[in-house]
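What you see is the complex with one protein chain gone and the rest in place.
Letters A, B and C name the chains as they come in the text, with residue numbers starting at 1 for each one.
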Amino acid sequence: MPAGFFCVPKPYSAMPSNLKLVTRAHHPSDTIVEVGPVCVGSGEPVMIAGPCSVESREQIFVCAEHVSSAGAHVLRGGCFKPRTSPYAFQGLGYAGLELLRDAGAAYGLPTITEVMDAGDVDAVAEHVDILQIGSRNMQNFTLLRKVGQVQKPVLLKRGMMSSIDEWLAAAEYILAEGNSEVILCERGIRTFETSTRNTLDLSAVLVLRERTHLPVVVDPSHACGVRRWVPALTRAALAVGADGVMVEIHPSPDEALSDGAQSLTLAMFDELAADLRWTRPAA
Amino acid sequence: MPAGFFCVPKPYSAMPSNLKLVTRAHHPSDTIVEVGPVCVGSGEPVMIAGPCSVESREQIFVCAEHVSSAGAHVLRGGCFKPRTSPYAFQGLGYAGLELLRDAGAAYGLPTITEVMDAGDVDAVAEHVDILQIGSRNMQNFTLLRKVGQVQKPVLLKRGMMSSIDEWLAAAEYILAEGNSEVILCERGIRTFETSTRNTLDLSAVLVLRERTHLPVVVDPSHACGVRRWVPALTRAALAVGADGVMVEIHPSPDEALSDGAQSLTLAMFDELAADLRWTRPAA
Amino acid sequence: MPAGFFCVPKPYSAMPSNLKLVTRAHHPSDTIVEVGPVCVGSGEPVMIAGPCSVESREQIFVCAEHVSSAGAHVLRGGCFKPRTSPYAFQGLGYAGLELLRDAGAAYGLPTITEVMDAGDVDAVAEHVDILQIGSRNMQNFTLLRKVGQVQKPVLLKRGMMSSIDEWLAAAEYILAEGNSEVILCERGIRTFETSTRNTLDLSAVLVLRERTHLPVVVDPSHACGVRRWVPALTRAALAVGADGVMVEIHPSPDEALSDGAQSLTLAMFDELAADLRWTRPAA
Partner (left out) sequence: MPAGFFCVPKPYSAMPSNLKLVTRAHHPSDTIVEVGPVCVGSGEPVMIAGPCSVESREQIFVCAEHVSSAGAHVLRGGCFKPRTSPYAFQGLGYAGLELLRDAGAAYGLPTITEVMDAGDVDAVAEHVDILQIGSRNMQNFTLLRKVGQVQKPVLLKRGMMSSIDEWLAAAEYILAEGNSEVILCERGIRTFETSTRNTLDLSAVLVLRERTHLPVVVDPSHACGVRRWVPALTRAALAVGADGVMVEIHPSPDEALSDGAQSLTLAMFDELAADLRWTRPAA
């Protein structure tokens, strides 16, 4: 058979030479990121849930209550929001950070929030348990270096048009600074298809499993953009072997200040969590 | 909050007006395509398996034996191969068609093969149970019309760069000619990511479920292009709710005349099928 | 500096081994395709113009008159239309073919039309001077082989999802059958950007210039989808070194049966042609 045209995925030996600390060659066993009592990458899937934005004390507390009662593991809530428009809601900032910390503490849940600016990293790291780097900042190298210098787990979202190797190179920036507690998060890539907000690339979980020792979670909410599709994509993410999922929830999604269309109602979340418990190993 | 920039998927009422017969509005209940004893779209997932190309009597018979013993439902085998290069193996043609028919008959399996040319449709329809329209021919309107005029089920693969609505419009061509036995097959779309051969768009299954009554199966082999990733994507496809999967298998994949890299060995296939039986309703 | 991540275009020696007859290595000098008195690839740009579809005798004759008086070279007009929807206008078929032939003859213009079906090739070849293979049929291998067997120039449009090497492999199918009179036509590729109908890839002209001896023309009308952007893209195509352009024109575009939004009015076309004459060598 003559050689074909199609790209056949690179064998492991073709790993870009710029990747070192993130590779399986460097660190053959799986990295497990510990966040309080929660272990990401241990083989038991983890669920991270919460509102897109922290909007009020009442809102984040009722979300935390459901996250806890559903048996989920980490409470998310955005305080600094990267928004395409300068006129959109930009988050509650430091006030939101305190509400998130308090809600997590009240229900015994570790917390995660996005940090957008190197200047905020130290303060954010004092309030939450995991620092999230958003899609738009995946190649904000100043920010990557800064979170590499604190001793907190980092969840690094894939850029919406970043190749897997570019994503790993972004993680390499963090590890190169001394912080190896990195969780990768697939959240959909930009393609020509517009029926969904992005196209969830579940194959990436399989590719990453071979190339890196870092744990991988999946965000189905941003990938599809429509709440009624989130439960099935959550199941698919776990079926493909992700170390966890991150979903958005809201007490009244249609009134949310951001991303309401893709946020699960609390009832939908309870149902999804109950269903997953059936397929997960006992907690 | 000001209106956002991101595309929010169209509500059902925004369905393009050119789609009629394929829509849920026209036909609210699920279509079940019957192929001999096999029902595609009934709620119980179907597995279609076989070699990329029929290469010899021995090869297709040993594949058929495994498909049957594994409890899978339909035997695939390419006879007319669309190849990017004019110098690549083009399939055994009509000789292959007879081998496929004989192997299916010997093991009581319905068969499927691709038809590339309107002039071959009638002859192919006499030999196999399902006519496959390949990705490159999704908008070969002459061919779509022709398969719409025969009374055989048609499996319509998504074009590698076709939107979901264009895909449904291609199906509409078939239904408009009088044949409503159409199965849609997601097989990955072309994106910027080259770690996998294509990017499997599992969200498409969810979008289609709302827009059309036709059954949807998933081809993980062409999507990822690497055999060791096929089992996990098969599980994900079923988790997201596909009506079935189509996988490539080969007795000695590294010697296959086409698509060997993505073909499961028979041992891998047996293991996958055994594993799936666990999660499927009893046959 | 460590090796980078970005793809650096393949050196010429990395040309896929499946490409033979189309390559510069095989045929170092430029191929010039002669169509009556018109030479495509001679160094002087050629303009192909006409309506998307032949709609009536009056319509195609008034277009031909303008094409001729503007000093353009070839008259286009679609008779068999590939339409996404089965319910859209499908062209006048053979009746249109006769109108196109008559209009070309009346004004001394060579003609071009799309052929969609291998069964129509011989008849179409009797009526027109150039056979066009449309984007959706770029990998309709049956059709490629058939037009490779007639002695008429073929204009091969790039698939909207096709890489440059796949496009060249499609041309190889035609040359392998004995017909080396092939003109390539860039018409925009599908990307995530939706402000234009497609994204015109003018760099492809430069890549092709190195990889193949075949002439390359550009279709700005389908690329952008908006008539007021066509003149500037025409100028850009000629500036980048294309051997010609193909534009859609219509006497009353807003009433066109297909592609009206991107068709130039006759006045716009006259103005564009007059402007280009200034930059072209004397005819």
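By definition in this document, contacts are C-beta pairs under 8 Å (C-beta built on N, C-alpha and C of every residue); 3 or more make two chains touch, one makes a residue touch a chain.
The structure displayed is predicted, hence computed values, not measured ones.
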item	value
Residue among C:Cys39, C:Val62, C:Ala106 or C:Val207 that touches the chain left out of view	C:Val207
Candidates A:Asn137, A:Ser180, A:Ser195 or A:Thr234 - the one touching the absent chain	A:Asn137
Option from C:Ser42, C:Ser68, C:Gln149 or C:Thr199 whose C-beta touches the chain left out	C:Thr199
Residues in chain B touching the chain absent from view	2-3, 5, 16-18, 161, 163, 165-166, 169, 190-192, 194
Missing-chain contacts mapped onto chain C	1-2, 4-10, 84-85, 87-89, 161, 163-165, 189, 191-197, 199-207, 223-226, 229, 232-233, 235-241, 257-258, 261
Contact set of chain A toward the excluded chain (per top definition)	16, 18-20, 82-88, 116-119, 136-137, 139-142, 145, 159-161, 166, 169-170, 172-173, 176, 190
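The rule is simple: only the chains that are shown with their structure count from here on.
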item	value
Geometric centre distance via CA averages, chain C-chain A, whole Å	46
Centroid distance [mean C-alpha coordinates] between chain B and chain A, Å	33
Set of chain C residues in contact with two or more other chains	16, 18, 166, 169, 190
